[in-house]
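The other protein chains are all here in position, but one chain of the complex has been omitted.
Up next is chain A:
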């Protein structure tokens, strides 16, 4: 099996280190290219068409297995860095912040500052600070998708916003979008393969992104044409990828439900808040007609107002932090399903070609062309990349949701703590007054006496 060449993929200028670190290339275990080469005649189509390895055997592309193997390999550790280590060495730090509005004759838009700190030699300088707008992020993502189609690319926040419904320049919208862009970039920078992509490098460092929009458009077209022209239909998706697909479908559904619940809660809380505010004002207005009870009633009004404030804060937080993350994951799932489909495509193509080649061989002893092997490599690469990224994604997902949900719990606890404090201080006030001498204020009542 050939170990050379970039894995049949459209990326240009792949650095040697990336190749070497590819899971399949460094494995000691001989990866069976597929039973078709060894099995005579390949009559057993079913066996031949499925991914060779039975489910029980640990897949050679299992990330942790390979990573461990890689660490033993001296060649890789020549410069002491091992980007594949489980405890990832962080040598590329990126941040998105400082939104600014730009007004020009043609358009108004927001730019963000993208700051980079790195010790990687791929970068000329250790620090960078550039300004980018959403379009630029979109460009980067497209480039990553095109150049690394076997990998899961993190999602961007939604591109289109309905003008008139959402204010694109409001503080909340910009803040939310910026956080999502920051997350996107961090995820890319943390990815062992994506972070070495030269487009990322350009994005982070170039003064002026020479985006060559035209070319980008063309390559996109090319890609889709390729996919359609392939026209190979997949017969059976291997079980582990089936499991992935099913998981994604169910997870997507659950996330959708959670999103709806969260929105409903926000709506109910907003209506509750409206009534609560009104409730507080009634106490305040009652206080106006009372003497002894004036302070207690005003106290209650004050507590209610404090509770309103606490609730408002929590709702705002949920809207800004919770919902966007949910939505992000929904987008992530979409893009993952796409990658799964592409993987299916590459498997279908390989199997299709193989089938054709085997038939020809039977007819006129034409040997299996090298293309078929290339397809096989491509497919196996895809499978390995996907599995590795899947594990990564699962692990990140767990962390993200743990953080998200504990955050939600924290916000609720804080909200109740604020309310409790307000009511407790009121009780102190009320009980003090009870023991106070009440004859301090002359009132109409007493004059009458």
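Simple rule for what comes next: contacts are C-beta pairs under 8 Å (C-beta built on N, C-alpha and C of every residue); 3 or more make two chains touch, one makes a residue touch a chain; residues count from 1.
Note that contacts and distances are computed from a predicted model.
> Which one, "PX domain-containing protein", "Cytokine receptor-like factor 1", "Large ribosomal subunit protein bL20m" or "AP complex subunit sigma", is the UniProt name for the chain you do not see?
Hidden chain, UniProt protein name: "PX domain-containing protein".
> Of A:130, A:152 or A:297, which residue touches the hidden chain?
The one listed residue touching the chain not shown is A:297.
> Which of these touches the unseen chain: A:108, A:170 or A:257?
A:257
> Check each of A:158, A:172 or A:278 against the chain that is not shown and name the one that touches it.
For the chain that is not drawn, the touching residue is A:278.
> Across the whole complex, list the residues on chain A that are touched by the chain not included here.
Within chain A, the residues touching the omitted chain are 247, 250-251, 254, 257-258, 261, 264-265, 268-269, 271-272, 275-276, 278-279, 282-283, 285-286, 289, 292-293, 296-297, 299-300, 303, 398, 401-402, 405-406, 409-410, 412-413, 415-417, 419-420, 423-424, 426-427, 430-431, 433-434, 444-445, 448-449.
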